[in-house]
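What follows is a single structure, written as structure tokens, with notes after it.
Only a part of the assembly is drawn; its chains keep their places, and the rest are absent.
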Amino acid sequence: MADWLTSLQTKTPQEGFELAITLARKGVAYTQTSAEMREQLRDNYANNADSLTMASQVVAVHFQTVAAANNYWKE
Amino acid sequence: MADWLTSLQTKTPQEGFELAITLARKGVAYTQTSAEMREQLRDNYANNADSLTMASQVVAVHFQTVAAANNYWKE
Amino acid sequence: MADWLTSLQTKTPQEGFELAITLARKGVAYTQTSAEMREQLRDNYANNADSLTMASQVVAVHFQTVAAANNYWKE
Amino acid sequence: MADWLTSLQTKTPQEGFELAITLARKGVAYTQTSAEMREQLRDNYANNADSLTMASQVVAVHFQTVAAANNYWKE
């Protein structure tokens, strides 16, 4: 797979959160490599509350990692 | 998405907990971008015990992050 | 919501565990704001093994946070 | 509830693991306070692979906490 992750450092917490979302999606993309199929599946789970909560959980775990990597963006 | 997360620092643990709730909901909102649809889904899962527990779990993971970012609000 | 969380410090590990239970329940209460409805739902999930295990998992995550906040109550 | 958790310190990792099991069960017991009902439920989930895996997950989270509290029993 082409380079997509060269650093965990981000300028702001929000960028860190968005990186966490990318990481969560990449965790899926390495298993289901077809972008078309992922798009189809997203149509389903985006309308299911529990599926969305599960996806949000993965983001939360990755956000822990990214936040620690950035020392929580403390000034 | 407009700026919504500029710091993980909060004055009190309770504000930190409420930030964790925001983070959990944002994890959903990035996938299901329609506020109307999220409102519909909430009507369902708010009446399902397991769905609520799963949502509470996501909050718990984010609260770990926020609490660490604030050094646990130790005096 | 009125003040309910002013500190993560507790005198004993057991009080810390009980705070973790409070945190888990608050994670639910912010989504399902009706105490009456939460009471109804509890009657169901309290008799379902998997629901109880899921609830215990949320407590475990919060207990990690509270224990770290108290430096594990080491003497 | 009577005192049941006065310290997270244990002499060995195995005692720490067994404390983690106690913590997982207590997370259930605070919600389902009837020991008789818990016994009934155990008969069911002890024969369901996924239920056992979920229970093992809760133990794993608590074991992280207990292990950290004991500095991993490093000599």
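We call the chains A, B, C and D, going by the order they appear; numbering starts again at 1 in every chain.
Here is the rule we go by: a contact is a pair of C-beta atoms (placed from the backbone, for glycine too) under 8 Å apart; a residue touches a chain by one contact, two chains touch by 3 or more.
Not measured: the values here are computed from a predicted model.
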Given 4 visible subunits, total identical subunits the whole complex contains: 6
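Everything below uses one rule, namely that only the chains that are shown with their structure count from here on.
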Inter-chain centre distance, subunit C versus subunit D - centres from mean C-alpha coordinates, in Å: 15
Chain centre separation (subunit A, subunit D; CA means) in Å: 31
Residues of subunit B engaged with two or more neighbouring chains: 42, 45, 50, 54-55, 57, 61, 64, 68
Sites on subunit B touched by subunit A in the complex: 1, 3-9, 23-28, 30-32, 37, 41-42, 44-45, 50-51, 54-55, 57-58, 61-62, 64-65, 68-69
Subunit B partner contacts - residues on subunit A that touch it in the complex: 12-14, 17-18, 21, 42, 45-50, 52-57, 59-61, 63-64, 67-68, 72-74
